[in-house]
Every structure is written in C-alpha cells, then in structure tokens.
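A single protein chain has been omitted from the complex, and every remaining protein chain is retained in its original position.
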Amino acid sequence: MNKKHLFDYIISIADNSLILAQRLGELCGHGPTLETDIAGTNIALDLIGQTRNYYQYAAQIQGEGKTEDDLAFLRLEREYKNVLLVEQPNEHFGYVMGRQFLFDVYHLLFMNELLKSKDETLAAIAKKGIKEVSYHKRFSGDWVKRLGDGTEESNQKMQEAIDELWAYTDELFDQPEADKTMIAEGVAVDTLKFKETYYEEVSTLLKEANLQVPESKYFIRGGKTGVHSEFMGYILSDMQYMQRTYPNMEW
Amino acid sequence: MNKKHLFDYIISIADNSLILAQRLGELCGHGPTLETDIAGTNIALDLIGQTRNYYQYAAQIQGEGKTEDDLAFLRLEREYKNVLLVEQPNEHFGYVMGRQFLFDVYHLLFMNELLKSKDETLAAIAKKGIKEVSYHKRFSGDWVKRLGDGTEESNQKMQEAIDELWAYTDELFDQPEADKTMIAEGVAVDTLKFKETYYEEVSTLLKEANLQVPESKYFIRGGKTGVHSEFMGYILSDMQYMQRTYPNMEW
Amino acid sequence: MSNEQIKNLEEIFEARIARDEKIEPKDWMPEKYRKTHIRQMSQHAHSEIVGMLPEGNWISRAPSLRRKAALLAKVQDEAGHGLYLYSACETLGISRDELYEQLHSGKAKYSSIFNYPTVTWADMGAIGWLVDGAAIINQVPLCNTSFGPYARAMVRVCKEESFHQRQGFEIMHKLCNGTPEQKDMAQDALNRWWWPSLMMLGPTDAESIHTEQSMKWKLKRKSNDELRQQFIDQTVPQADVLGLTIPDKDLKWNEEKGSYDFGEIDWDEFWQVVKGHGPSNKKRMKARVGAWEEGAWVRDAAMAHAEKKEANKLKKAI
Partner (left out) sequence: MSNEQIKNLEEIFEARIARDEKIEPKDWMPEKYRKTHIRQMSQHAHSEIVGMLPEGNWISRAPSLRRKAALLAKVQDEAGHGLYLYSACETLGISRDELYEQLHSGKAKYSSIFNYPTVTWADMGAIGWLVDGAAIINQVPLCNTSFGPYARAMVRVCKEESFHQRQGFEIMHKLCNGTPEQKDMAQDALNRWWWPSLMMLGPTDAESIHTEQSMKWKLKRKSNDELRQQFIDQTVPQADVLGLTIPDKDLKWNEEKGSYDFGEIDWDEFWQVVKGHGPSNKKRMKARVGAWEEGAWVRDAAMAHAEKKEANKLKKAI
C-alpha cells in the first residue's frame, strides 16, 4: 500500500467537505429564513464531522504526529485538493443550493461506493455519513425544485446558477494519480463508474424543477491538482488566521 | 523623552494611513470610472509612502531591530491603533468618498500642525506629505460636492454615508496617554486645537454640497485604544496572510 | 362584553395566575397581557436572532475544527431558540413577518449587548460565559412564567443556554491555561464584556418601567438590580478560578450583606447603545435587513411553488 497515495486520497475527500462547510458557515445568520439557516448549519456540521474523521485518519496514516487541525489549517493553498465547485462563492441563495445539490448528488453516489472500500476506516466513515448526505441531497434538491419551479425570477436565478456551476461538475470525476493507485488497490472509489448516473440524476431533477440542463461541453478544473480559483486564497486567509497568528497553541 | 510613548504615537499615525490605503487598494479596478480608479490608487500610494516613513522611524525608535514590515504586518489586531473611520468598508462610492473626505480634512489640519513638531523626523514627514494630502482633500471634497449636488439618488446616498460615518469623526480628536505626553513634549499634535476648525470646514463643504450636517451627538470610538470594528479582523487576515504564512522571508 | 363582565374575567384570570395555572393561547386574556407578552417574547426572539451575528463573525475563523463545530452548533441553537420564541409569539395572533417588520424598523428592541463587536476569539468564550450566564439568570425564573408556550420554550432554552455557558467558560479556561498571549486575550475579553454584561440585566430598578405588572404575571420575578447582584455574586468566583481580574476597582466582598459591592455602571453608554448608537448597531441591522430583503425572492418562490403543488394536487383530485 502506497501510504503517500492513501494520504493524498483521504485529504482530497476531506478538503471537499471542509471548504464546503466553510462556505456554508459564512452564511449562518444571513439566509432568507431561519429554517434555512438552521438547515445550512446542520449540513455544515455534518461536513465538519466527516472532515474531522478523515483528517484524523490521514494524520494517523502520515505518522508524523500531526493533528486534524494541522491538516485542516496549516497547509498552503496549493496543497488543498478540494474540487473548484465547493469553493465557489455564496452569490445568492440559488447558487448556494445549486452548488450544494450538484455536490450532494455526487457525494451520495461517492459514499455509497466508499462503503465498499477495502479500507475499513474509510468504509466506516462512509457508513456513518450516508444518512447525513442523503438528507443534504433531499434538502438541496427540494430547494432547487422550489426555486426552479417557483416564480419567474427564481427560475431565472436558479438557471443562471446552474449554468455557471455546471462548468465545475466534470472535475468531480477526475482521478489524479493517487486516486488511480487507490482504485487499483480497491481502496478508492472509481468515480467514473457512476458519472453517467450522476448526470442522469441531476438532469432528471433539473427537468422536474422546470430548468434547462446545460449543454456546454466546456468544463473548468484545477482544484484536484491544487490550482484553485481566486476565491480560495480569501477563504484560507480567514480560515487559517488564528492558527497562523498564534502558532503552536491549543484552543 | 518617553520612547515608548513616542513609538506608540508614531504607530497610531501610521496605522491610519496603512488601513485607509488597504481599503482603497481593495477598490482598484472596481471603481465607477477609470479616472477614479487612478486617483484612488494615487491616494493609496501616497498613504503607503507616508506609512513607510512612519514605521521606519518607529522601528528605529524602538531599537529592537524590527523592520517597517514587521510593524505593518506582524502585530495583533488589538495593537493596531488606527481610528475606526478608516477601517469602514467600501459600501459604495459615496461611502468611499465620504470616508476619505472626513479623514482628509482632519489629515491636512493634522499635517499642518505636525510640521511644527519638535521632532525633526516627524516634521519632515509632514512637510513631504502636506502637498499630497491637500490633493487628497481636494479630490474627495470635489466628489462629495458632485454626489451631494448631483442627482436625487446621489444626494441620498451621499447623505446616508455622511450620516453613518459622522459617528466616527469625534474619535479623530481623542488623545490617549501617549498623545498627551508627546503633546506636552511639543512632539505630538494637539488635535483639540483644530477640532472646531475641522467641524467648520466639513460643515461648510457639506452645505455647499447640498447635504445636511448631521446633528447626532452620539459618537463611536475604540480604534485608538485598539478595540476595532468587526471589519478589522478581515482586513488583517488578508493583509497579514503572506507574512503569517511564510514567516521570516524576504520578498 | 360589558365592562362588568370583563372585570369578572380579569379577576378569574388573575386568580388563575396566582394559583400558578398556565395560561394557554386559546384562553381568554386581557389585551395588555397579550401585548406585553408579544413585546417581551419577540424581544427575546429578536435577541436570539441578532445574537447569532457577533458569534457568527468567528465561524470562519475558529481556531480548531472542534471549536468551529461547537460554534456552529451554538449559533444554530440560537436560531432554534428564535424559532420557538417566534412560534410562541404567533400563538398570540401576530405573524412572523410583522415581528420581523418591527425589528427591522427599529420599533422592537433586542438585547443591547449584541451591539458590541467580537474582536478576538476570546470573545466567544466571554460571550458564552458572561452573556449566556446573565441570560440564564434572566431566564430561569421564566420557566415558571404564567404563559404556557413561553414557559415551555424557556425550559428548553435554559437547558441549552446552560450548556453554552459551560462551553464559554471552557473556552476561557483553555485560554487561561494556555500561553501568556492566550491569557491576555482572555483578560482583554473580560475587560470588554464585563460592564456590558452587567448592563444587560436592564436599567436600575429606579429607571425600570413595566416591573410591577410583570411581577404579577410572573414575567418577572426579581428586579433588575437583584438579578444583577446575583450575576455578580455568581461570576466573581468563576473569574477567580480562571485567574482573571474583574475590571472594577470598586468590586469588594461585603461581609455584612453577604454579597459583592461593585462600581458605578456607565448608564450613558447603556442608553447610547439602546437608542441605536452603539458600536455595532448599524452593522447588526444591516445584516438582518439585508438578509431579509435579499431573501425575499426565495421566500416568494417557495410560496409560489407550494401553491403550484397544491393546485396540482387539486387538479389531480378532480
């Protein structure tokens, strides 16, 4: 087993949840209703919980005595491997729900496969997470439907969000070297297996939501190789602020 | 001469310019016209130039081998002593010009007094800065007039900005302990000497700009004692990012 | 109804309260009771909602994953409290939209302490420890208040608040047992939050309105000054445990009265903040009003969608 690849693989999964939770956390107290604030916080909490499990495991694999917080807060931007989708800004509630939905559909398919991983820790994390992620997907999917099939304005806004965020979906299925090795070992999820299902599921719901399925064949990628959008630097400068400013302390 | 007080005094002047420049820098490329982008950048550049002179001098007074960048980038939030006015956000161009104008009128009066400081370095920095600051004041004053006496919408927006920013003007004249000692020594500027002139000048221009002079007697303070608004933390997390993330390097 | 009849009803009503019976939304109640409850419960609800903001300010910057999760959970609880308090108000025949409108227009108040900025991480500790501490002192007696929905909401709220209070104390404890920088941060937070926390318990009895009637309705069981004294007496020993100094040079144990004497509160500051001119009032209101206005299209869409679904159901049924 290639430890470095396993470590890289776990980190890339964890980073998705961390950065998405960070984005959701920014919204707390600023959403359109109290109920959505509560639900958004719930999703963020679930994601952070998953993230902590992944980082703890990754730190153990790495064996350098690092903590979950070292991994979460003390890497350089180029070392974060989350997909570009999750770092996109909270432009408006339609974006937030669109981003969430496009991730959740992937995430649930992913978790269902990770459940079968030969790595028992990963399988256990997946087992614990599946229920949470199913709930996320139902929540975001319902909102995409409400907004898509709500008023004319909400339909337009939701469509705009989907059109823009669509460009980040293909990257979800990219398999960097670490992934490939780990797939071969039966540890990692072969995302290509469910790529088609993903687009089918997404398209079905979009149609139900009275939205057009984007036809663009141009996709943007980079996050999985650590080349992020310009939004990422600002996410990190806030997120890392305390750990960078007060190094080596406990909180 | 109390070195600590002199140091504190210089830092408090420098921080005003630094944080205001930081706010102006955020705007670059996002202003209403190319010409205002250029002018805004110019003002930011002047302020950073002044800031560097102050910090260099402060570092020398301190005598601990620190650099201008250590002082600019590596203090804790509570150690920055800029007034709350300069850290207020760029809500819209009326705010930006209002903030600038309310600061510039003060700044020019301040510089004219600093010119007479017994401290030759401070007097020299003032001498160099006066022309720059006069230009800033003309620029921001002209815009306050344009917006105040422009359209109905611009008048409203400008009034709103002045009404809000007004609460931060009184702090400009606060004299913490370091200031008092340095005033007694003939080094620092006794801001109370020109407080009345300040409000007269500002009021005259506001009236000329077809704006109401706010009557509120409630003022907000805190910056001069290092208790900043919630905006400050975010300013610093970006501003300090590189120095915190890559400590002890040269750029 | 004749005045006579109303007077009878009022007497029966007051007698029920005196017997510690709960008043439920469908029961007859005097108009003033209804209004006073709407005012106090909505003020409480607004405080929860506005109170999410100063802490929300540190979610993105929490120093560890564990703390980030705890802070998210805490802010979420506050949203939850807001939610049941608004619901309790709604049982008295006012809509949530009307309540928001009162908040946004400045007609309704919220706890003035949330108009102070959270400037360091230690403020997350100080708010939990002091602000939630003071809130509990205010709220515990309300678990036995006369209006049923409010009393039941308070039971749940108090349970969670006391968890938050312990969590805040634990943040402070960690800081006080950390590096000198961390301890400084904790002391600084105490210095900034101490006096506003005392103010949070309301104006001195001499200046306080509504008190007598509220006592009768068990909406208030102790005076502001009594609550304040209780808060101080409870908190000073906790500061000792932390090794922190209460920023009040006049604070002194008074053996005779068995409680602490303390310094004079700057009531000018209190009224400045209450009247809307505190350090963060504008920011808080902009955040709330902004969230509401920017969310309008979302709420409209949800409504439109629900109506469509309802119409479709009908169509299918016919």
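A, B and C are the chain letters, set down in written order, and residue numbers restart from 1 in every chain.
Note that in this section contacts are C-beta pairs under 8 Å (C-beta built on N, C-alpha and C of every residue); 3 or more make two chains touch, one makes a residue touch a chain.
The structure displayed is predicted, hence computed values, not measured ones.
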{"item": "Visible chains that the absent chain touches, using the contact criterion stated earlier", "value": "A, B"}
{"item": "Which of A:67, A:112, A:210 or A:229 contacts the chain that the document leaves out", "value": "A:229"}
{"item": "Candidate in contact with the missing chain, chosen from B:146, B:193 or B:207", "value": "B:146"}
{"item": "Of A:183, A:220 or A:249, the one touching the omitted chain in the full complex", "value": "A:220"}
{"item": "Missing-partner contacts on chain A, residue numbers", "value": "76-78, 164, 167, 216, 218, 220, 222, 227-230, 232-233, 237"}
{"item": "Residue ranges of chain B at the interface with the undisplayed chain", "value": "22, 25-26, 28-38, 41-42, 44-45, 48-49, 51-52, 55, 68-69, 72-73, 92-94, 145-147, 149-151, 153-154, 157, 235, 238-239, 241-243, 246, 249-251"}
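The criterion applied here is as follows: only the chains that are shown with their structure count from here on.
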{"item": "Distance between chain centroids, defined by C-alpha means - chain A, chain B (Å)", "value": "41"}
{"item": "Averaged-CA centre spacing for the pair chain C and chain A, given as whole angstrom", "value": "35"}
{"item": "Residues within chain C bordering two or more other chains", "value": "61, 181"}
{"item": "Overlap residues in chain B, where contacts from two or more other chains coincide", "value": "76, 233, 237"}
